[in-house]
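Below is a structure I'd like to ask you about.
Note that this complex is displayed minus one protein chain, with the remaining chains in position.
Naming follows writing order (A and B), and every chain is counted from residue 1.
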Amino acid sequence: MSAPKETEQHGETRRDFMAILAGAFGAIGGAFAVWPMINSLNPAKDTLALSTIEVDLSQIQKGQSKTVMWQGKPVFIRHRTEEEITEAREVDVQSLTDKQSDEDRVQKPEWLVAVGVCTHLGCIPQGQKQTDNHGDYDGWFCPCHGSHYDTSGRIRKGPAPKNLAVPPYEFLNDTTIKIG
Amino acid sequence: MLVRNIFFAVVLAVAPVSSAFASGGDTPTPPSQSWQFEEGLFGMYGTYDKAALQRGYKIYREVCSSCHSMKRIYFRNLEALGYNENQIKAIAAEYTVEDGPNEEGDMFDRTAIPSDAFISPFANDNAAKFANGGALPPDLSLITKARANGSNYVYALLTGYEEAPHGADLAQGQHWNKYFAGHKLSMAPPLMDGQVTYEDGTPETLEQYSRDIVQFLTWAADPHMEARKKAGFRVLVFLILFAGIMYAVKKRTWADLH
Partner (left out) sequence: MGSGPREEFDNPVVEWIDSRMPIFTMLQKEYGVFPTPKNFNWFWNFGAIAMFMLMTMIVTGIFLAMHYTANTELAFDSVERITRDVNGGWLLRNIHMNGASFFFIAVYIHIFRGMYYGSYKRPRELLWILGVVIFLLMMATAFIGYVLPWGQMSLWGATVITNLFSAIPFVGEDIRTLLWGGFAVDNPTLTRFFALHYLLPFVIFAVVFLHVWALHVTGSNNPLGIDVKGPQDTLPFNPYYTMKDIFGLILFIIVYAFFVFYAPDSLGHPDNYTPANPLVTPPHIVPEWYFLPFYAILRAITFNFNIYMLAGVALLAVFMVEFIWRHSPKYLGKSAGIALLVIGGALALFGLLAGFNQHWTIPFTDMPIPLTSAETSPISAKLGGVLAMFGSIGLLVILPWLDNHPIRSARFRPLFRIFVIVFTFSVFVLGYAGSQPADRVYWSTCIGDAQACEVLAHGAGHGAAAHHEADAGAEPLVLKFDNTMLAQAFTGVYFLFFLIILPLLSRFEKGRELPTSIHEAVLAKKQKAGA
């Protein structure tokens, strides 16, 4: 009489186990099915292939700036004057919002390369043209919410929390840099 | 092979759409070659032979590319052929590409970089037609997918030039090909023995050239084939296990009914 009962109990556990296993398979399968769709939203291969650019610096005079597009964003390249370099280097780093020395931000003192996107909410700061508003620190001024950047692209006044980002770049020779 | 042929026979019967209409009434069906990319049951273990792809690319560069573009292939894609970054840069640098406009508003030539597409031999279709006696050499990026039974067809076409039968009315610039619909092909036989030099000692014959270029073109049309088949194997194993489990669950559930 006890035999059928045992079988039934055995059956119970086996079914529970099977049900859990089936649930696990369903969940894993679902996750693997969803991943390609999510991943398709990441940058595609052609987008990634365009993630480096080369810029010729020979045409940029001292005191002038050039804006180039890199990864869909403007990059500011400024050929700095001696005064601008001195100005950037005399600041007490400890007094800054985002503590960074000018030496850490440039590879060659006369060339500043920075992503021209305000670190507050993503506007493009003014200051690339001679006639632009350069802000209180002779660098760039973001008209959206009044952030002032200095000649090293560092935040000095206003709501932005960080200095203008420095993209990865290298000098291929004296007059050419590769960004990215 | 046999199983695969039976399978495709069934598929063709079920889905007659895919049967080869492209070939005209008396055009023979291209014979099936054995390809490494179709190996295994249903081609499940097919992989590309990188050495063959490199040889095929060499043929494309030295022969086909004088008339045929491959607009959808980029130098960066050559990584799949086993070239490293510097080799790819060097290959790309052999070509110039028009870019611009520069700051003065002019177009200018620069050396190609890996993110550039293969350089087309002609500026546009009309230029291509004009240079080829009115016939447009098709772009080869997708050619093995754009023809029924593509890989075998291209192989058959390249090796299928024959003496025109008596009475055939060939116009100037036409060539008789056994496997081309209508047989009158504007492309002159593009390959012949010894035409392209192989550095790895592979025989320099028409058949070998044709095999290599077909493998290269098949890769170009279907670059993710290896990843696809690998993923497919995993997915099928997973699903079959899942089916087994669900069968047990379903059976258990229904066993309750008396």
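What we mean here is this: a contact is a pair of C-beta atoms (placed from the backbone, for glycine too) under 8 Å apart; a residue touches a chain by one contact, two chains touch by 3 or more.
Just so we're clear, the structure is a prediction, and the values are computed from it rather than from any experiment.
Within the entire complex, contacts from the absent chain reach the displayed chains A, B.
Shown as candidates are B:55, B:68, B:147 or B:183; the residue that touches the absent chain is B:147. For chain A, the residues in touch with the chain missing from this view are 22, 26, 35-37, 39-42, 44-47. Taking the complete complex into account, residues 8, 11, 14-19, 21-22, 24, 42-44, 72, 77, 138, 141-142, 145-148, 150, 181, 221, 223-224, 227-229, 231-233, 235-236, 239-240, 242-243, 246-247, 249-250, 253-254, 257 of chain B touch the chain not shown.
Definition applied: only the chains that are shown with their structure count from here on.
By the touch criterion stated above, chain A contacts chain B in their complex at residues 11, 14-15, 18-19, 21-22, 25-26, 28-29, 32, 45-46, 49-50. By the touch criterion stated above, chain B contacts chain A in their complex at residues 74, 76, 114-115, 238-239, 241-242, 245-246, 248-249, 252-253, 255.
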